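One chain of protein is taken out of this complex; the other chains stay put.
So, chain A:
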């Protein structure tokens, strides 16, 4: 049996193992893999997601058990230090030696740290591994604790640098991107597109400094700033270096492999190095005198090397490597493909630019107008996949090539047909090398029946995921062409969209979940369709969550949010954030009696945490007796309508924002919807209530209120958009009734208003036509429906505490009065918190 040793268990090293073990001739080989990092290979491309969830497991390409299941010896935390090519052995840091027949170097690259004076100071980081991110997170937290308005700079305005900028923003520091070149993403963008991107990023709070050469890092032992010479300095508390990569080629030197002048192990199109039986792949390999800093060419190399070793010498690396990229930076699309920019003698460029909308599109076309040479898209890259395919497959262009970026005149449709027009050879998923023919074939030949099947069988979309929209289109179109219908159905039990189901329930007057299953579903339901139907019932009948408790999401069932250790939170409604001292005292007394953690929320009310299930009815009884009602913090329903003090107290106030906020919150309280709803009312354009960060926001202006809709905060913040201007109170309510009711009727489950508007054909203009101009002749119906929901409102906590049968729901055990002894709290400042999770 021959032995293959792989050095490096990164993305490409892993792909090599996968391709190797999937090959029919693999059984004759032993595979040993060394990885220097403490964990098995993970998805570096999506590394930034770690900032959001800190879930290293979620990034794993395969669990450790995958290696043993596939007969691969994975040795992590062990760096290979020498190659002894005479004896075909490698030696590791712990002094062990291993013999090989074939050696594959997949050692990747390391961040390039420019030799700037002071880069060794504390607070300077690189961005490549999970450990790097962990260090950054804890450092950023330290800074924020002492300096809430701390700043972090990113050295390098390339693809990675901008991603780091977003990470800094997420960590709550003020981001500054410092780039040496006069434009952002110099490899991919021309100057005009860089300007558009810069404007957009600046509008999101990322500051950009171009054409800056950093001379020195300032500060004693800890970074305090950056010096650009000539009295030009930037104060920062942290620096992330993202100034390019250098191949990890140090092993090549130990055995005399041919290397590039600027590093990298030279390979040919078989991935062979200058010494027989030694291969190099991924970011350490210098192919065509280039290091490709992208994962797709690395995956190709892995496939080539595996085939070469396993006796398929005909599998070779192509001469041209596609360097096209598409990414989403904070909801901004940026893409470039082919030759993104070029001088006029090489081709013609068609450019569309709209600075106010932060849009830039450029395509480069051959002089004869027949072929697409490349292009750039900023702000809207919906057409990237298809343009990229046209470029890759040399497809012929429409007569008016500009239609490719400005859309065909007239119907507003797009100039290119669908993904189905591509040739079968078109490579759709470049990470996994899956062609259109393979995807469509898997369905036509009957092997697959759904998107899930196709992904399972071909692995398409499992790499960078950029091809997903095209794969979805191909699967749907192919299924359709075979006469199969495809739609966004709720789940295996209901073959309808939420909107269709809403119609059926209403027309057939279906009242319970079982009745729905019997009349239009199958099976017994699940955690997806049960809450979806509960929400539909609420929309139509406005029954409270008590009516059919077992189909409610857990939080609705117990009328409280379940917390980390199985305890619950209690959130009484405080409309508009206005509360009397007497009521404040009651909250305090209840919290004290039941030892609850209290916190003032962003929605201007008070959350009480750490209540045991058994205590909920008693706690609520006290609150209700004092005049409180449920705050529906647990429901997909109206949360709060936030307000500023308005003209009642504020010397700038134009109108009574508090009174109006209370009126709106009282009107829509208890309204169940596809997702949570938040509102805001500001008394002037200073916007202290942050109304434009809400699903609906009202701002007092000269001559009335401006009404904004479909905004949200959270992970993907979005400003609400103007729906109507200078309208009076009654009109605000009229429009809101129509807008909310229309949203509730038509949105998919768990779709917030912003995402719903994104999907609404015609966008805000269409919404204005429906709500303001009543173009669908629906306004009266919507208003009547909303009024009937408003009239039916009942506080569900009041219902629950007044009914002995309902109260039974709130005991941890049904056979004893004992409490859950697994629930552990630990002290936290002067209060308590759940014991942290350890797994």
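Criterion: a residue touches a chain if its C-beta (ideal position, glycine included) is under 8 Å from a C-beta of that chain, and two chains touch if they have at least 3 such contacts; residues count from 1.
The definition used in the following text is that contacts and distances are computed from a predicted model.
Per the UniProt record, the absent chain's protein name among "Nitrite reductase (NADH) small subunit", "Putative ABC transport system permease protein", "Acyl-CoA dehydrogenase" or "Peptide ABC transporter ATP-binding protein" is "Nitrite reductase (NADH) small subunit". When you scan A:482, A:550 or A:685 for touch with the missing chain, the hit is A:550. Touch with the chain omitted from the figure is made, among A:232, A:421 or A:524, by A:524. The residue touching the chain not shown here, chosen from A:202, A:258, A:758 or A:818, is A:818. Note that of A:37, A:174 or A:514, the residue touching the chain absent from this view is A:514. Within the entire complex, the positions of chain A that touch the omitted partner chain are 63, 492-493, 513-514, 517, 523-527, 529-531, 549-551, 553-555, 557-558, 562, 564-566, 808-809, 812-816, 818, 820, 822-823, 837-839.
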